[in-house]
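Taking it in order: structure first as structure tokens, then the write-up.
With one protein chain held back, the other chains of the complex are shown just where they sit.
In this document, chain identifiers A and B correspond to the written order of the chains, with residue numbering beginning at 1 in each.
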Amino acid sequence: MTNRVIAWIDQRFPLTSFVKHELTEYPTPRNLSYWWNFGFLAGFVLVLQIVSGIFLAMHYKPDIHLAFDSVQYIMREVNYGWLLRYLHAIGASAFFIVIYIHMARTLYYGSYRAPRELLWWSGQILLLLLMATAFMGYLLPWGQMSYWGAQVITSLFRATPWFGNDLVLWLRGDFTVSDATLNRFFALHYLVPFIIFGMVLIHLVALHAVRSSNPSGINLADKDNIPFHPYFTSKDFYGLGVFLIVLCGFVFFKPDFFLEAINNVPANPMQTPAHIVPEWYFLPFYAILRAIPDTLGGVVAMVMSIMIFAAMPYLDRSKLPGGARFRPLYRLAFYVFIIDVAVLSYVGAHPPSGVLVDVGRVATFVYFATFLLLPPVSILEERWLRARGLPPGLETLVVGEDDKVGAEK
Amino acid sequence: MSEQDKVDPERRDFLITSTTILGVAGAAGACWPLISSMNPTPSVKSEAVTEVDLQGVAPGAVHTVPWRGEPVFIFHRTQGEIAAMEESKGGKDPQPDAARVKNPDWLVVIGICTHLGCVPNKTAKGWLCPCHGSIYDNSGRIISGPAPRNLDVPPYHFAADDKIIIG
Partner (left out) sequence: MKRLKFAGLCIFLGMAMNQSLAVAAEPADVEIPQSPAAVRRGAEVITNVCMACHSLKYIKYGALAQLGFNAKELDTMRGGKSLKEPLVSDMSPDMLKEGFGVVPPDLSLMAHAREGGPAYIYEILTGFYHKPDGSVDNHAFPGIKMPDVLNFSDAEGPAQRGPLEKQARDAAAFLNWAADPHAAERHHLGYYVLAYLLVLTILLYFSKRKVWARLD
């Protein structure tokens, strides 16, 4: 019976052929490691956030006089409201953990390189959309940190030349973050995840056009690809199980771990909390913002620190395939970058005083240096490795001018 | 190898089948909090019960109270009105008056016309709905007009002689 229904559909819609081509027979390198699970996890968390968010929106009230109370109503009165709220709040942090690991995988293995530039850039757009969504979502509970975080960050746009003040006024809809701001942030916070969803589909189309890279960074022969289903579906679901254990561990037993205590105090426009701290996933960028003494300079540096990822396919000028696998200097740069981001996070979490100011400035310098020194370093590294003698087999895989990276000659 | 195939596929299918069933069951179970969150909260449910003090409602007077978002007529009937209602059977939806009251002195009905939902106005003989002219008697029974049913009686009980609880 099901077969007849499917056959009927297949005559009118490419259901079976699509599923076969993109899922059940889709060729995937057999050597993908668990670092490749994180794209699937990101998709799962997106669905989790949308579902929990919609059910929260049935009870939340985006009015400055009602918002905080409505969140308490959800937490205390709505059946399983506490579960919806904690899933959504912790899901946001989980989203960034997954995405940052996903990005780290891409950087480490050089998966951003030709012909995967559009895949990387669609990911860059997704990162920006996610950051915007998270920023707007954080205002909604209307706590002290919600209000003041939004106040500080929207103020940054004042640095824009010529129409900075008008821009801030337009963004907020008022002279300060107020009811107008809250209402529009709610509307947009509801909308943008669906734009993200569409962008994810584009991201997947781009992926399927060029197929997954793999830990070796070298295109495998056809015989070394295996169908996505059931191999990677089973692997993805197993990874999902592990992920859910960690997520639910936090949701059920330590839900306040990612929540700032001061956000349990309703927003007070007359009084700023002692320490304004953004959510952890914005900390490195916040540190870079504060590291530059000039306001406009700080804003430009912060924006560039996010946008510079887009340049990676062109910053990396090595003709050796892949990423860190065969390239010790690139690998070193990667680890330096990771440690630097951790240092920046620490700096961003604390008030800018004493030695932390200098640490922040050095770390900002190192951050940009790991990117901007990549062109000369990658070229020199390639020369050095070639002079040393490449591992057997790698010689033939070095990319020429017209070839794709790592394509077999 | 062929013997393995006979044993292993069965084991493998059992493992994969049971895992799938457990997973789907969990996913279905995870839907329950979502559905439950849409049910009325305890606050809402507590508003579904309204206490009404009957003191101060003179004979012949109607006291209107909101209950679950709708008006409820609490009518303190005079002896004459009671007698007239007990004699009559009503109109197109016959019902003895005794079946519509717990205490004949007090008529408690939902003040929503059973035709299309307007709130009828009190007249000497009962109620008249301004929208399409349905006429109800002093027992809330439909006498003439397009309404199909008598005015609905909400669940209520007397907590004391001068207090009723609706809901």
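Everything below uses one rule, namely that a residue touches a chain if its C-beta (ideal position, glycine included) is under 8 Å from a C-beta of that chain, and two chains touch if they have at least 3 such contacts.
All values reported here derive from a predicted model rather than from experimental measurement.
Although one chain is not drawn, the whole complex shows that of A:Phe252, A:Tyr314, A:Phe365 or A:Trp384 it is A:Phe252 that touches it. Listed residues A:His21, A:His208 or A:His275: the one in touch with the omitted chain is A:His275. In the complete complex, the hidden chain is touched by one of A:Trp8, A:Trp170, A:Phe197 or A:Tyr238, namely A:Tyr238. When you scan A:Val343, A:Leu356, A:Leu374 or A:Leu394 for touch with the missing chain, the hit is A:Val343.
Within the set B:Leu15, B:Ala83, B:Ala98 or B:Ala159, the residue that contacts the chain not displayed is B:Leu15.
Remark: the residues of chain A touching the chain excluded from display are 30, 69, 72, 75-76, 82-83, 97, 101, 104, 108, 226, 230-231, 234-235, 237-238, 240-242, 244-245, 248-249, 251-253, 255-258, 260-262, 264-265, 274-275, 277, 280-281, 283, 331, 335, 338-339, 341-343, 345-346, 348-351.
Chain B residues in contact with the hidden partner, per the touch definition given at the top, are 11-12, 15-16, 18-19, 22-23, 26, 43, 46.
Note that in this section only the chains that are shown with their structure count from here on.
Remark: chain A residues 51, 55, 58-59, 73, 77-81, 83-84, 237 touch chain B in the complex.
Of all residues in chain B, only 23, 33-34, 36-39, 41-43 touch chain A in the complex they form.
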